[in-house]
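Only a portion of the chains appears, each positioned as in the full assembly.
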């Protein structure tokens, strides 16, 4: 019981650190669906479906992943980066550098 | 027995139609690993890992998917498209149009 009342505040502290937590359930649901797409692709290859149809599904899955990434990045910037910016100092620059590197990886992948 | 002798030839015919079959096991193995990455991402969100670390894993997964897509496309062109080209006629143009559209979806996704 005590543990149960402690846990939420720990989660709240965490929520501050990780901006995506407000939509955690939504991300889990989308990633679950993406996992299902990966399984669906295995079924298509197993059943020797037509290549072009498999590629269409791969493109759909890539777009779904990209969309999750853009959402996470957006949440991260609205929370972590913004908080670091408000606090000021080196932390803000560090967070921005991290975000920039992550964006570069997304753009190039 | 009859069934056993029928099945292989049906599979052979299929192999002709779907060029990726030679590396079917390899594709299944890679897609299985991608499915595992999708599950790993759910674990990271569940455990409220740092956003940037999650994004790094998303980029790795996107690259793995892209690599499967490029492999499938390559196999498809080396088999289906090449066969249609050799046979000639409208079929060759149809196959090329399909491949071009799939490439455009990959480039833009």
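A and B are the chain letters, set down in written order, and residue numbers restart from 1 in every chain.
Definition applied: a residue touches a chain if its C-beta (ideal position, glycine included) is under 8 Å from a C-beta of that chain, and two chains touch if they have at least 3 such contacts.
This one's a predicted model, so the numbers in the text were calculated from it and none came from an experiment.
A single sequence accounts for all chains of the complex, and while 2 copies are shown, the assembly in the file contains 4.
Assume only the chains that are shown with their structure count from here on.
Rotation relating subunit A to subunit B, from a C-alpha superposition: 180°, rounded in steps of 5.
With centres taken as mean Cα positions, subunit B sits 24 Å from subunit A. Contacts from subunit A toward subunit B in the complex involve residues 14, 17-21, 24, 27-28, 31-32, 34-35, 38-39, 41-42, 45-46, 48-52, 54-56, 58-59, 61-63, 65-66, 68-69, 72-73, 75-76, 80, 98-99, 102, 105-106, 109.
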